[in-house]
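After this line comes subunit A, so read on.
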Amino acid sequence: MTSELIYICAGSGLVGLAFYRLATCRDMLLRVLSLNVLAVGIAILFLASARDAGMTDAVPQAFVLTGIVVLVAVTAALLALAEQIDRQRDE
Partner candidate 1 sequence: MSDISLLVLLPLLAAVGAATTPRTSGIWGLTATALTATLAVWLTLDVFQDGARYIAISGWVAPLGIVLVADGLAALMLLMTSGVGVIVAIQAASWGVFPSSCASKDAESLRAGFWPMWLATLGAMNALFLSGDLFNIYVAFEILGLTAVGLTALSGTRSALRAAFDYLSAGLAGSLLLLLGVALAYGAIGRVDLAAVPMLADTIAGRIALAFIVAGLAVKAALFPLHFWMPEAHSSATPVASALLSALVVKGALYVILRISIEGGAGMEALRFALAVMGAAAMLWGAWGALRATRLKLLVAQSTVAQIGLITLAIGVAGDNLQQNGLWQAAALLMLSHALAKAAMFIAVGRIAEELGHDRISGLNRKELRPGAAEFAFAIASVSLIGLPPTAGFIGKWILIDGLIARDAWIWVALILIGTALSAAYLSRVVSRCLRGGPHVAANAHHPAWRIGDITALGLATSALVLGLASALPLGLLEITAK
Partner candidate 2 sequence: MSEFLPIAILMTSLGVAPLILMMPEHASRLRTTVNLAAAILKLALVFWLTAVVVQGGSPDLRFTVVPGLDLHLQANALSVLFLALSAVLWLITTVYAIGYLENGVDRSRFFGFFTLCVASTVGIAMAGNLFTFLIFFELLTLATWPLVVHRGTAEAHRAGRIYLAYTLGGGLALTVGTIWLYALAGEVTFTPRGVLGDLAQTDSIALIAIFVLLIAGVGVKAALVPLHGWLPLSMVAPAPVSALLHAVAVVKAGAFGIMRIVYDVFGIESVQDLGLATPLALLAAITIIWGSVCALRQDDLKKRLAYSTVSQVSYITLGVALISPLAAIGGLTHLIHQGIMKITLFLAAGNFAEGHKVKTVSGMNGMGRLMPISMFAFTIGALGMIGVPPLAGFLSKWYLGAGGLEAGQPAVIALLAGSSMLNAAYFLPILYRAWFLDPPKDAPVGRNLGWMLVLPPALTAALIVAAGLFANAPFSPLGWTRFVVSLEYL
């Protein structure tokens, strides 16, 4: 259980960091980055709670995998929006 606790701490630490950055920063790129950190933190938490007697449950693994793919899609969309906003500011 100890090693899980370590990773749980790391995961919740990432969540806290990301929350802090999201609440205090307006820069679009950094916000996207924070959201990604948040997602990574949640992924660690999810998998850390999926450990049972040395085995890791396959279903949460699939969940997290799905989450990662979904996240990259949303990140790409967010960045495309940010770039377009920036481009329109130029014009």
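Criterion: a residue touches a chain if its C-beta (ideal position, glycine included) is under 8 Å from a C-beta of that chain, and two chains touch if they have at least 3 such contacts; residues count from 1.
How were these candidates chosen? In short, all candidates are chains of the complex that A comes from, given by their letters.
Keep in mind it's a predicted model, so treat the numbers as computed, not measured.
Asker: Which candidate, 1 or 2, sits against subunit A in this complex?
Answerer: Among 1 or 2, contact with subunit A goes to 1.
Asker: Can you list the residues on subunit A that touch candidate 1 in the complex?
Answerer: Going through subunit A, the ones touching candidate 1 are 15, 22, 28, 31-32, 35, 38-39, 42, 45-46, 49-50, 59-60, 63, 66-67, 70, 73-74, 77-78, 81-82, 84-85, 88-89.
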